[in-house]
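See below for the structure under consideration.
Here the complex is missing a single protein chain, while all its other protein chains stay put.
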Amino acid sequence: MSPLSLVGVSHKNGALEAREKLAVVSAQRVFDELRREGVREAVILSTCNRFEVYLFDEKERARGWAVELLERVSGGAVREQAYLMEGDAAVAHLFSVASGLESLVVGETEILGQVKTAYEQAKAAGMTGKRSNVMFQRALFTGKKVRNDTAIAVGPTSVATVAVQLAESIFGSLAKSEVLILGAGAMAELTARHMLSKKVAKLTISNRTWERGRALAESLRAASLPWEQFESGLESADIVIASTGSDRPVVRRQAVAAAMTRRAGRSLFLIDIAMPRDVEETVHGLDHVYLYRLQDLEAIVARNLSARGGEIAAARALAGAKARELGAWLKSLAAGQELSLKHSDAANG
Amino acid sequence: MMMQMMLIKSALALYAAATGMALTYLFSKDDKWSLWMLRLLGIGVLCHLGSFGARQYLFWQIPENRWFFSINSFFGALSFLALAVAAAFFVIEREHRLGILGAFVLPCAALGTGAAVIFADPATRGLPPALQSYWMNIHPMVLMAAYAMFGNAFGVGLALLIQEHQIKSRKPSELCYRLPSIEELDNLNYKIIVAAFPILTAGIIMGGVWAYEAWGRFWGWDAKETWSLVTALLYAGYLHMRLVRGLRGRKAVYVSMLAFASVIFTFFGVNYLSDLHGYLSARG
Partner (left out) sequence: MTKLFRSVRFNIFLGAAITLAAAVGTLIPQLGEAPEKAAAFQGAHPQWSRLFDFFGFFDLYHAWWFMGLLGLMALDIVLCQLWSPPPQFACEEEASSRSSRKEATLRRNPHQALFASRLPLERAFAQAQRGLAAQGYRIAADFATPAGAAFVATKHGLQRWGSYLAHIAFVVILAGALVKGIFGFVEMVPVMEGRSQALQHKPQWELFVDKFSVKYYDGTREPKDFASRLRVKQGGALLAQKTIRVNAPLDIQGVRFYQATWGAGGDFRSVTLKAGDVFTELPRHARRRIAGTPFEVEADVMMPNFTAEDGGPATASLDLDNPAVRFIFHGGARKIRPLWLFENDPQHCLVEGEDGALTHAPKPPFELAAIDPVLFSGIQVAYDPGYKIVLAGSGLWLIGTIMLFYLHRRRLWVIVEPQGGASCVSVGGWSSRGAQDFEAEFGLLMERLRAEMEPRSDLALSRNPLPEAS
């Protein structure tokens, strides 16, 4: 019987209600319960998609006592959806989670930060010991290594981030770029916020209905441009996001060509996320103009996701190998002859 | 002689390896490729310098050759040019941290050194009387420094064309995100050419002054002189495009590449056209 066990619920087995109930449970509460049960080492990982408790327990207990504990603190029925793992399986799971292999978007990096926070929280609460320290530090290390050594975390997975990445491939740092947004709908706002997060030099909104455009511009601290003048805005804008609800294309080739002569060859990036399209297709044929439609961005997202998927096998292998290392170390510790992790790391590359 | 050949062959191997690293780095995320590329490049440059030192020692065995640089033969000139390209890349990479561009520039250094080793005659000969002048140590070096910088600019321009094509195709591959942005490449291309242009100017003028001392005329429209002027005019054209008209991007890069083609012709092609300046031909 391994002293290490893991109990939790995650998005993988549905359990939305259970997760919701657990999401509001404070870690302190769980730590208190665990201490009362005589557990000295535990780490609680709580995110939108999972709630997991990793604990080291010397006492022989009935199987499932931990699940009961969870039910107690959450006040809800979690028994059916909770999973229980021990020993090597628990280690493997943790390493897999840290590597982003259990996330909705494979390879995402937020989980790594969340694991780190969970570990530090436990440390601050005095609930860590040698085993959990080493295990979590190794898990974080493995998470980083998997993302570095494989392409599991490469390639943005949302249309907005893909657009930003493309913009950066054209302009470099976006801090000197001007963005013009045509339309004031939800998609326009979302992409605008992404651009703002990159600290673009200037953001201008131009909408057919002046009030809506101005309202959005105010909320984003951006400039407003009357719809009738939007074509002149093409001159100074480096990035144009077209997201009006118009039936027919509003950005014509003529207007863009005219703007391009005044831009003297500076690149222009047009993102057309409207359906039906807002920008005439022929615009892409102009020199130094790059027109990406929604389907192009989605295709890139799909490619990135499948590329990530393709890396899963390699990532799993790496995470698994590191997990096995740690498992061996835990066992050696229990047997009183502690292996040196540093050496084994070198041996395994 | 053995020492010289051994060192330059080592340099060639190291440049080739560094080029390989650079190409791999283009497709892999691992920074260690870039690190090793620079290390191998650095060692290669040192070997190359060593080979130059050995060559100089041999060269200076002939009293008439003291104390001139041995770049009067195809081997010497090509070798020096490859060295200059590698050195220029080193400097530019440090300045702008664009090791990724090694894939576009280092092949030149490797090819140049390879051409020297494979095709050129490494024997050192006595300098013909026309070249026994202190200008020998200045004029060709200055020009080749400019050529090396233009070579780097060409690599940058090539990267720009590739990057532009990637994004225009609307199906960018992984490569697109590894390369610097179009604007950055365009600016770098411009900066390198701007820095190199006055050096080219200085080299051409030095050639004229030397010619006045040796041949009786400042400018004789000899093939090499004329083509170096053509090169200068083409780069001046590029600079006018950018500075006066504000044109940038692909069209400007095409002009700068045409100008680089002229550099290549000035260095290599002219040997078939002129006997006067053709001391760089295989006859050495």
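By written order: A and B. Residues from 1 in each chain.
We take it that a residue touches a chain if its C-beta (ideal position, glycine included) is under 8 Å from a C-beta of that chain, and two chains touch if they have at least 3 such contacts.
Keep in mind it's a predicted model, so treat the numbers as computed, not measured.
*Asks:* May I ask which residue of B:Ile138, B:Val194 or B:Ile264 touches the chain that does not appear here?
*Replies:* B:Val194
*Asks:* Who touches the missing chain here, A:Asn49, A:Gln137, A:Gln165 or A:Ser236?
*Replies:* A:Ser236
*Asks:* Among A:Asp57, A:Glu178, A:Asp272 or A:Asp296, single out the residue that touches the unshown chain.
*Replies:* A:Glu178
*Asks:* For chain B, enumerate the residues touching the unshown chain of the complex.
*Replies:* Considering the whole complex, chain B reaches the absent chain at 62, 64, 125-126, 128-130, 132-133, 187, 190, 194-195, 197-198, 201-202, 205, 208-209, 212-223, 226-227, 229-230, 233-234, 236-237, 240, 242-246, 270, 273-276.
Definition applied: only the chains that are shown with their structure count from here on.
*Asks:* Centroid from C-alpha atoms only, then distance chain A to chain B, rounded to Å. What do you get?
*Replies:* 45
*Asks:* Within their complex, state which residues of chain B touch chain A.
*Replies:* Checking each residue of chain B against chain A gives 29-30, 163, 166-168, 170-172, 174, 176-177, 179-184, 245-252.
*Asks:* What does chain A use to touch chain B in their complex?
*Replies:* 148-149, 151, 154-155, 165-166, 168-172, 264-267, 284, 287-288, 290, 292, 296, 299-300
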